[in-house]
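What you see is the complex with one protein chain gone and the rest in place.
Right, chain A next:
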């Protein structure tokens, strides 16, 4: 494995070959992080590791049953009234060849494990609801608040925090820093339009602790980091 600098990549590329007979649902329940409502779309889309290739055929059980159900000529003899089933068959045939030709090129099926925590983080610690309510009502305009409201807000806050921390951690990682600093958080915030409301707060933070490697981010944070990330992954596309 030469992908030391590219730690998002799986360590064991042909892992899937060993497991292919077993329905994937058994070993990796949380393997579809894209469906998660938490997914930070922006960063995923930007991420080189979430190429559409990853869309594996999701139905694990059909992979097994279809093996005996689909005879080689079934796919040839689809007649018009079976049109409704055609989609299912199409899927089945797609899956069926797997056992026969065990060789199926593994399209990096084990990709998600690293970035997955982004979405799958589960925070057990809860914010004190009374405090949340007080912060809400610190604004004089805000009047009465229903009993559930602070609870809903504190859940939203939890998700918000997960997203901020994860994004900041990613910034740090992209800069090979193990310590996530305020300026990493700042850069993460600056990248996301939705977080514009934090502009005043992050304005106080210096861009990068002076003296450290300042990879041209003083100029414009909105573009630089993205370009950098894009440029760094030739390896990924080539294989």
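Observations
Criterion: a contact is a pair of C-beta atoms (placed from the backbone, for glycine too) under 8 Å apart; a residue touches a chain by one contact, two chains touch by 3 or more; residues count from 1.
The rule is simple: contacts and distances are computed from a predicted model.
Matching "NCT transcriptional regulatory complex subunit B", "Cullin family profile domain-containing protein", "Proteasome subunit beta" or "Enhancer of polycomb-like protein" against the UniProt entry of the left-out chain gives the name "NCT transcriptional regulatory complex subunit B". Remark: the residues of chain A touching the chain excluded from display are 37-41, 117, 121-128, 130-132, 134-139, 141-149, 151-153, 155-162, 164-166, 168-169, 172-173, 178-182, 184-186, 189, 193-194, 197-198, 201-202, 205.
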